[in-house]
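The complex appears here without one of its protein chains, the remainder shown in place.
== chain A ==
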Amino acid sequence: LLCGPGLRRSGAGLLVTKCGLLRHRPGGGGAYWVDSQQKRYVPVKGDHVIGIVTAKAGDVFRLDVGGSEPASLSYLAFEGATKRNRPNVQVGDLIYGQFVVANKDMEPEMVCIDSSGKSSGMGIIGQDGFLFKVSLGLIRKLLAPKCEIIQELSQLYPFELVLGMNGRIWVKAKTVQQTLIIVNILEACEYMTAEQRKQALAKLSGN
């Protein structure tokens, strides 16, 4: 039995620590968690996030993840990095990585490789593109297995999307205008109903 975020084990029972809807997943031994809405991110181990490099301190980069502390990222934590072969990371770069250490007592640490040593899509995010912040609930909605928003958007035009669990989204399309359109849709679809969204997309594809 899995007790997820928002629930805590105390003695023989469970305590609720956050307000929200209680969700249940029957498969895989059952899981309960509280679906709550918030904007501020708390680093959690195993989460994939987008970080901004703020400083280079010797062998370690400091990344801003939107939490209470900057996370640290060692230069050896990239695929194919050795002491002589250093990754080309500058201050202000965007990095997609996952947390290896993230608890309330220690400074969070990130890596850009898998447990098997492969990068599997993590690492420095390329040039151009647009980074913006949304609430965490929207990110989870977008990352759901069959998300209508993403399917509808993918019909419009080719683009690239990186979603970080810390509420940050990075979008890149061929022209600046297309990028901004996608950004506006993603920001607004949090509060739009499905019909309003389809109307807006119909207008865009008509244009």
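Convention: a contact is a pair of C-beta atoms (placed from the backbone, for glycine too) under 8 Å apart; a residue touches a chain by one contact, two chains touch by 3 or more; residues count from 1.
Heads up, the rule we're going with is that contacts and distances are computed from a predicted model.
J.: Which of the following names does UniProt give to the chain that is not shown: "MPH6 phase", "Trafficking protein particle complex subunit 2-like protein", "alpha-1,2-Mannosidase" or "UDP-arabinopyranose mutase"?
T.: The chain we cannot see is, by its UniProt record, "MPH6 phase".
J.: Among A:Ala31, A:Ile52, A:Ile124 or A:Ala200, which residue is in touch with the absent chain?
T.: Spelled out, the listed residue whose C-beta touches the missing chain is A:Ala31.
J.: Check the options A:Gly66, A:Pro87, A:Pro108 or A:Gly164 and report the residue that touches the missing chain.
T.: With A:Gly66, A:Pro87, A:Pro108 or A:Gly164 as choices, the missing chain is touched by A:Gly164.
J.: Among A:Thr54, A:Ser120 or A:Ser205, which one is in touch with the chain left out?
T.: A:Ser120
J.: Identify the residues of chain A touching the omitted chain, counting contacts across the whole complex.
T.: So the residues of chain A touching the missing chain come out as 1-5, 7-9, 12, 14, 23, 25, 31, 33, 44-48, 96, 120-121, 140, 143-145, 147, 150, 153-154, 157-165, 172-174.
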